[in-house]
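Every protein chain except one is present and positioned as in the full complex.
Should a chain be cited, it is by its letter among A, B and C, assigned in written order, with residues numbered from 1 in that chain.
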Amino acid sequence: QNPTTGPESAAASGEPVEGGHLVFADVVPAPRWQTQSATDYRQANVLNSVLDRLTYYDAETETLVPWIATDWSPNDDLTEWTFTIREGVTFSDGTPLDAEAVARNLQVFGEGITDAQIQPNQDYKNFVSAEVTGDDQVTVTLSEPNANFVRATSSVTSGLVAPSVFELDNAGQNDIAQVIGSGPFTFESQVPDQEIVFTAREDYAWAPETAENQGAPYLDGFTLRYLPEVGHRAGSVSTGQADLVRGIQPVDEATLEAAGHSVYAAAGTDLSSNHMAVRFENEEVSDARVRQALQIGTNREAIKQTVLSDSYQLSGSILNHGAPGFVDLSEDFAYDPERAKELLDEAGWTVGSDGIREKDGQRLELTVSASSNSVVIKPVFDLMVQQWAELGVKLTSRAGDNTFFLQAQTDETVPLYGTRAFSYGGLGPLYGSGGTLTLADDPEFDELVDRANAEADEDARNEILAEQQDYIVNEQAHAIVLWDEVQVYGAHSGTHVEFTTGAAPIFQGAWKEGE
Amino acid sequence: MARYALGRVGQALIVIWLAYTVVFLSVQLLPSDPVTIFLSADAAPDPAVVAAMQAQYGYDQPLIVQYLGQLAGLFVGDFGYALSAGQTVVERIGGVIGSTLELAGWAFVFAVVLSFVLVSVASLVKVRWVRAVLEALPPLFSSVPVFWVGLIALQVLSFQLGVMSIFPDGSFLSLTVPVVLLGAYVSAPIAQVLFKAIEQTYAQPFVDVLRAKGASETRIFFAHILKNSVAPAFTVMAMAVGALLAGSVITETVFSRSGLGQIVLQGVTAQDIPLVQGLVLITATAFVVFNLIVDLLHPLLDPRVLKAHPAAAGRTR
Amino acid sequence: MTIHTHSPAHTTADSAPVLVDIQDLQVTYGDSSPALDGVDLTIRPGEVVALVGESGSGKSTLTKAIIGLLSGSGRVTGGTLTFDGQDLVNASTAEFRRVRGTRIGLVPQDPGASLDPVRTIGYQLTEVFRIHPQKELRSKESQLAEAARLLDLVGVDRPEQRLRQFPHELSGGLKQRVLIAMAFALKPDLLIADEPTSALDVTVQKRVLEVFDRLAKQTGTAVLFVTHDLALATDHASRIVVLQNGRIVEDRDVRAIATDPQHEYTKLLVDAAGQRTPADDLLERALAAAGIKDPVPDLEAQLLPAVEVHGLTKVFGTGEAARRAVDDVSFSVPAGTTFSLVGESGSGKSTTARLILRLLHQDVGTVHVHGQDVSDLTGRQRRDLWKDLQLVYQNPDSALDPRMSIEKIVSEPLDNHRIGTRAERKAKVAELLEQVNLPPRVAAARPAELSGGQRQRVAIARALVLGARTIVLDEALSALDVLTQAQVLDLLDALQRDLGLTYIFISHDLHIVEQISDRVGVMQAGRLVESGTVREIFDSPREHHTQALLAANPGNLLRELTPVH
Partner (left out) sequence: MALGIVEDVVAHQPGPTAGPAAGPHDANDLEPARARRRRRVDWALLLSGLPLLLILGFAFFPGVFTSQDPLNGIATQVMQGPSGEHWFGTDHLGRDVFARVVYGTSQTFLTAGLAVLVGLVVGSALGLASATLGRWVDPVIMRLIDVLLAIPSFLIALIIVTASEPGPISLGIGVGIGSIATFARLTRTEVMRIRALDYVEAAHLNGGNAWSVARRHVVPNAAGQILSLLVVDFGVAILAISSLGFLGFGAPPPTPEWGLIIAEGRQYLGAAWWMTTLPGLVIVLTVVLLGIFGRCVQKQLRF
């Protein structure tokens, strides 16, 4: 059911081998390494092995398990969360990772550092304070109840760094060479924009509770390199120039596997599914019927057949199949082009002379933006251009235009925004008022979010979560959902890696078969 | 001579300053602003934070103040802070410039050697078709998109033959292949101009006088033709600096090398004005310095030029 | 006034050994018809042979064939060519290289471009010794010393210093001497000189040729020299070979040719070179110059000089670089006459002409044209002036827009001044083309399709189309070969008679000046040193400079041999 489990178990067969150095090729260099900038795979994939967090979300059990926090619990009205900090943990510079250090970290996540231009972490909304409340206890106080708060502490953006790091200026905190964590690997050297070398910490002994390897990493170290050219990735795996490569494209998967190498589909359970967020305040898409038409007028099966592969699971909701609270809504937005056309007709958009719908002299032309860092997003959108053209909707895909993408992040006039976003803080930070995706206020949804956050009972909360999903996908169709987030990695034969629910490789447990 | 040189240096400084200013102004055309872009990478930026940060980096100041501030910074060696990199411009550029210099430097050397070898062989060889082929090479070099051959070369060398590393790991081929591709591209105009200049030199009557003296073709070529023909080639070499940068952007992207190329893209997409300005300063200076060298070298190559300067023609009053 | 007294080499008996032996030589360029077609020529040691003929007759081709430097697609397609018994037709490049420089030397036509501009004189002179290593000239010092000796020999002053100079620092005459020194360096048996002085002005030409003659005699070198100028040939050669259309039409002793030209073409050449102004014509012109002309066309025109300049001065450059190109020049040109300006290169002739034409503005002085003070004309007024006053350029190639048809070129002034209807302009052009003896069909042609002489006629037609009364001709004939020159001269003469034109004629060629002028002005270093009627100047020059200029005028032998009509 969880696509990660297949390859994972395959990788786990055989005894891990100690030693060896792994070459990991990611897509493009990351410009900044401050903890909270790890909203991006580029940073998260690496910081995951450099910074530890309070909690860990275990893919198999689909629960949060202890890591640096051995225990945690909220007060009754869910406004105070108390964490018990593990003992004997040290940062790589030797300083202790104690309650003081954790409190300082949490404070930075909640408040940011104005002097160093560090913003608060968006998952720490309503943060009031973080205080040391016992020998090894830290208590976080929130102004509003948040049942989901603890989930945020499992995110790489909540990676813990030595408090001394916070004393640095912005440049210093963003410099990977100066990021001091307690994780299994530490920075060794770098060639800017070309490679970064990390070495294993031999004294590492505080892996997440469910981790198979509880001690120091098997590997001696790993090197991060970059392969922006999609076309080079499979080749570099099969020739062994890289042991692990992110972003293998569908056409290369079969070839790689046939040649005896591994293809890992690392499910990004921590993220939303891949979708187009609809900036519904734009004229063309302000009518829910139009958005619904787009939702059911998209032939996902054809997309999967043409440009995806079996590594990709089509969306059942805005959340991924493995995410807590996921409900499968795929029946509701099954492909129905006729109904889609009807909806558009009903909304007053009639087909014009060139096949594009019009209303009051306005044409139904939509532009979608997306970053170029996903291998499949461009071809998928290209295909959707064709599919939507049949509905009478002119879609312009600007996937891959990174400048436009940066602009579109904050430009609410760009009607469609292709993305998948970390959702540690639930859907609120994404689709609620002040959210990062629709860039519009939505009080109705805010209410759903508040209700969920205030609900201590899991089942009751999941029910509200289901309502949220239905609201976003069906009722309002604020998100045109496409496929579950997944990062496809290629690994040279004999390389064994597992992945977090954030699709990041776990180098601490990775090993290479000796030659 | 000293006055002439001084005048040229003055002109060069003006050109650098103008280039700096033009780019400063054109960067203002870019949509959005560096702070918003910087902040929106993390989350939807809080307007208050944006404003605070703009104040921090001076982006809230009137344009003219920003401009003068930047300019003043240059004089004390402060090239600004590259927000998108979280480093000062000097650190950011300094960190990778070596890589570009290595690539561009060798490519330049290769381009010069290649064009001289091509031209020499083509001029001395007696077989007509060999000469025709050699003469056809530079136009071909300049017609082939570098990224296209680069991609194909990598595919073949790295994956099909497995002789070259896909990563710039410092191995011989991982430097040589990009150098050769970029060099061949840059050599095209140099070789073309050399061919043309040499053809014109060969048409000069003094060549027949040399032949009548009994000089061999080899002597004629190396002792006379070449020295007469290099001046325009030098001019082109100086102008190739810009092409080298453009070529480096492409080459570095194709071969995943670090370098200024990546910074150009980063600077423009993130609208990191100080970074872009720093780059322009470097390239404009390089361009101007190379041209200056060529200009000052010119009298050594051609004793006539110094004489020629004062004489200006003004026929009608 | 004969200056050179040659020991006539032709006295050497036919039994003397033959140095160059050419039989039935045929040379072809590409696949066109042969440029040389069955040439027979022998040259004996020490003999000076002049090769004359009109442009394109194959003179250069012949010399290049001997030294193995046929250009482009040129190749020997028949016949034999031996040098001192050695077959040169089938000689390899290496064999040729051993002969060139050592046994056959070359003095090129254009000294300006015949030295490598980026190498010093010393380098280029000593290069000969490096190419052909000599026993006693191994060290650099000895080579330089020898080079200096050679320079001294050809009359170059301060030889040591010259060795360090670059060609552009030398005048044309000096450069030609360097080239001569270079050709003589290894005392060759044969020297080929292709129009060695055509780029030099007469005085320099004379000095250079003296050096040339002297050295040839001293070293016993045979010389084959090419020229357009029969006068020059007669002065320096013992034998003249006349080439026409790739064939030798006459090959005889100098005196024989000069006194008794056999071939039709040679006759024309001798006529053209030795032509003297008929006495009656001279009288007529003298009368005209004095204003007594019959019939009287325009009273005013005769009273007023066509052009009058006074105290004209023009300085180029400032400070140290300042140069007085024209210095206090005054003269006046009566209407209907020809005034010639002569003088060595750079003496200010062209500058004076341009000042008159208002293409340059004087620093001091006045210019009157047809009675009007034009000293300060600008813009529109200049355009009006140019209706009356026109210029014909030296080089008809560059004076005509290559893209335009002859008709358009000639009618351009009419178009510009919006004169007449289209049909009228067409008629006017046709009339003028007829006047300058051009067939009507050239109207549609483009300049490239015309010969040099025809092009110069077009330029003259254009100058006349607005009814100009005064025409400045700045070396208007010097780009043409002798026969064409004669034709154009006839045309100018006829036009002057018919239209009462005034000419200001600038030339290096004193023969022509003597034929065409009424009055002559001699310039030197910007100053008009002497002026007077043509007879005054030519027969009794007062100024030393004028005397030197006239002495340099070639054709003394010819004048001696062909008496005035």
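The rule is short, and it goes like this: contacts are C-beta pairs under 8 Å (C-beta built on N, C-alpha and C of every residue); 3 or more make two chains touch, one makes a residue touch a chain.
Just so we're clear, the structure is a prediction, and the values are computed from it rather than from any experiment.
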Where the missing chain makes contact, among the chains that are shown: A, B, C
Residue of C:Gln161, C:Gln218, C:Gln381 or C:Ser398 touching the missing chain in the full complex: C:Ser398
Which of A:Ala216, A:Val385, A:Ala440 or A:Ala466 contacts the chain that the document leaves out: A:Val385
Among C:Asp84, C:Asp363, C:Glu412 or C:Asp493, the residue in touch with the chain that has been omitted: C:Glu412
Hidden partner chain, touching residue among B:Pro31, B:Gly58, B:Gly105 or B:Gly162: B:Pro31
Sites on chain C contacted by the missing partner chain, in the whole complex: 29-30, 32, 71-73, 357, 359, 383, 386-387, 390-391, 393, 395, 398-403, 412-413, 416-417, 448-449, 459, 462, 466
Sites on chain B contacted by the missing partner chain, in the whole complex: 11, 14-16, 18-19, 22-23, 26-27, 29-31, 123, 128, 131, 139-140, 142-148, 151-152, 155, 159, 185-186, 188-189, 192-193, 196-200, 202-205, 208, 232, 235-236, 239-240, 242-243, 245-247, 249-250, 253, 264-265, 268-269, 271, 276, 279-280, 283-284, 287-288, 291, 313, 315-316
Where the unshown chain meets chain A, residue by residue: 229-231, 234-235, 249, 251-252, 255, 302, 305-307, 372, 375, 378-379, 382-383, 385-386, 389, 396-398, 400-404
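The rule is simple: only the chains that are shown with their structure count from here on.
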Distance from the mean Cα position of chain B to that of chain A, given in whole angstrom: 41
Contacts with 2+ other chains: residues of chain A: none
Chain C contact footprint on chain B (complex, rising order): 204-206, 208-217, 219, 223-224, 227-228, 301-304, 307, 310, 315-317
Residues of chain C defined as touching chain B within the complex: 67, 69, 93, 97-102, 104-106, 108-110, 113-119, 127-128, 131-132, 166, 168, 179, 182-183, 192, 317, 321, 354, 359-361
Interface residues, chain A side, partner chain B - complex: 25, 29, 31-32, 34, 36-37, 39-40, 112, 114, 117, 119, 122, 170-171, 173-175, 191-195, 225-229, 231-232, 235-236, 238-239, 241-242, 402-403, 406-407, 409-411, 429, 434-436, 439
